[in-house]
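Left out: one protein chain. Kept in place: all the others.
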Amino acid sequence: MTRDDFPHFLRIETRWMDNDVYGHVNNATYYSFFDTAVNKHLLDAKVLDLEGSPAFGVVVETGCKYMKSIAFPDVIHAGMRVTKLGNSSVRYELALFRNDEPDASAEGWFVHVYVDRAMRRPVRIPDEVRAALAPLRR
Amino acid sequence: MTRDDFPHFLRIETRWMDNDVYGHVNNATYYSFFDTAVNKHLLDAKVLDLEGSPAFGVVVETGCKYMKSIAFPDVIHAGMRVTKLGNSSVRYELALFRNDEPDASAEGWFVHVYVDRAMRRPVRIPDEVRAALAPLRR
Amino acid sequence: MTRDDFPHFLRIETRWMDNDVYGHVNNATYYSFFDTAVNKHLLDAKVLDLEGSPAFGVVVETGCKYMKSIAFPDVIHAGMRVTKLGNSSVRYELALFRNDEPDASAEGWFVHVYVDRAMRRPVRIPDEVRAALAPLRR
Partner (left out) sequence: MTRDDFPHFLRIETRWMDNDVYGHVNNATYYSFFDTAVNKHLLDAKVLDLEGSPAFGVVVETGCKYMKSIAFPDVIHAGMRVTKLGNSSVRYELALFRNDEPDASAEGWFVHVYVDRAMRRPVRIPDEVRAALAPLRR
């Protein structure tokens, strides 16, 4: 995938601790980039209030393919798009681009199911969340 | 999946920091459980020497399905098995069991491709690694 | 310090991700061991309810001296004691013992100030917390 495949990007700075003994960002840390990108978009769009939202997304599935390594102090540009927007679930696809590289170093997916805060049962994705996700649809 | 589906387990203690704002272990942290389980097995079998092994596994793909939440201070029992053992790649399947529960809280996969340390090009998985993985085959 | 200096211990398993590029547990991760030990003690004593406690401790100061390195897959035994118990603050001293070693690999401190959940202003440490800390006093 290339940057043209994504309508939205988040800049993420790597950290010293992200590198593991092999001198590259650890595989688990990629997922912290994914949920940072997704949640930052929702917070910026003001459709996620950590303490107050009556409904919010819980992660039900994630995955990642690692093509090229990333290492601190690289800067990451996380591209994101929404490829499925159902009644209660939304599927994000993300790719991580290293510094100025045109090709993705990693590609992943991230599925949220919306639940109500009290009972944590699936609910319809709120309209304001749908509006915030519309520009990401591909 | 249940515990009977796995020939090998690693006990993992959760940590305070594992919980995110929703009071549950963050989705990215599950992957740190997976790579801890895989690498601990290889270290215990003495087929992984972090500084000296001429060939070692790099992670090329991971994924996870989250069925039930886990939270600090839960104790996790990570089941693992090898479902594919190719020339240079090995696929691990893992499941996380919370405390004494019989059903998995999460199921994941983790694919290693073996590379040589110097050039990081794919190589055949060493025989001693194959021997260490044999008891995990399912 | 030696193990005799501590009335209480928590066993903590290291993880693959704890190691940094130098092949040792990263300095920041030691603090995750400290807050895991402190909070686990409070949870086990049933004086900390993550969602319901009207008062809880916020961390106002921490520190650590690193004497010997620790590396995955070492097992850590975190010793803890309370050296000051004031009106609203409590000072924990902790030491990390590697596997079966008698001498500490690291020594640290951790100061909690209790605040009320709503306003986050200092309050007197609740009596049940004081009772839970009494066996740790040195």
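Just so it is clear, A, B and C label the chains in written order, and each chain counts residues from 1 on its own.
In this section, contacts are C-beta pairs under 8 Å (C-beta built on N, C-alpha and C of every residue); 3 or more make two chains touch, one makes a residue touch a chain.
No experiment lies behind these values; they were computed from the predicted model shown.
K.L.:
From the listed residues A:7, A:54 or A:73, report the one that touches the chain absent from this view.
P.N.:
Of all options in A:7, A:54 or A:73, contact with the hidden chain holds for A:73.
K.L.:
Tell me which residue among B:28, B:42, B:64 or B:80 touches the hidden chain in the full complex.
P.N.:
Candidates B:28, B:42, B:64 or B:80; residue touching the omitted chain: B:28.
K.L.:
Considering the complete complex, identify which of A:23, A:86 or A:135 is in touch with the unshown chain.
P.N.:
Candidates A:23, A:86 or A:135; residue touching the omitted chain: A:23.
K.L.:
Extract the touching residues of subunit A with respect to the undisplayed chain.
P.N.:
Residues of subunit A in contact with the hidden chain: 11-13, 15-17, 19, 23, 32-33, 35-36, 39-40, 43-44, 50-51, 72-73.
K.L.:
Tell me which stretches of subunit B touch the chain missing from the display.
P.N.:
16-17, 19-21, 23, 26, 28-29
K.L.:
Taking the full complex into account, what residues of subunit C touch the chain not shown?
P.N.:
Against the missing chain, subunit C presents residues 21-22, 26-32, 34-35, 50, 56, 58-66, 69.
We adopt the following convention: only the chains that are shown with their structure count from here on.
K.L.:
List the interface residue numbers of subunit B and of subunit C, divide the shared ones by all numbers used, and answer same when the ratio is over half, different when under half.
P.N.:
Copies use mostly the same positions to touch.
K.L.:
How many Å are there between the centre of subunit A and the centre of subunit B, using C-alpha atoms for each centre?
P.N.:
Centres of subunit A and subunit B (C-alpha means) sit 23 Å apart.
K.L.:
Provide the C-alpha centroid distance between subunit A and subunit C, rounded to the nearest whole angstrom.
P.N.:
33
K.L.:
So how far apart, in whole Å, are subunit B and subunit C when each is placed at the average of its C-alpha atoms?
P.N.:
28
K.L.:
Specify, in ascending order, the residues of subunit B that touch 2 or more different other chains.
P.N.:
Answer for subunit B, listing residues that touch two or more other chains: 32, 35, 50.
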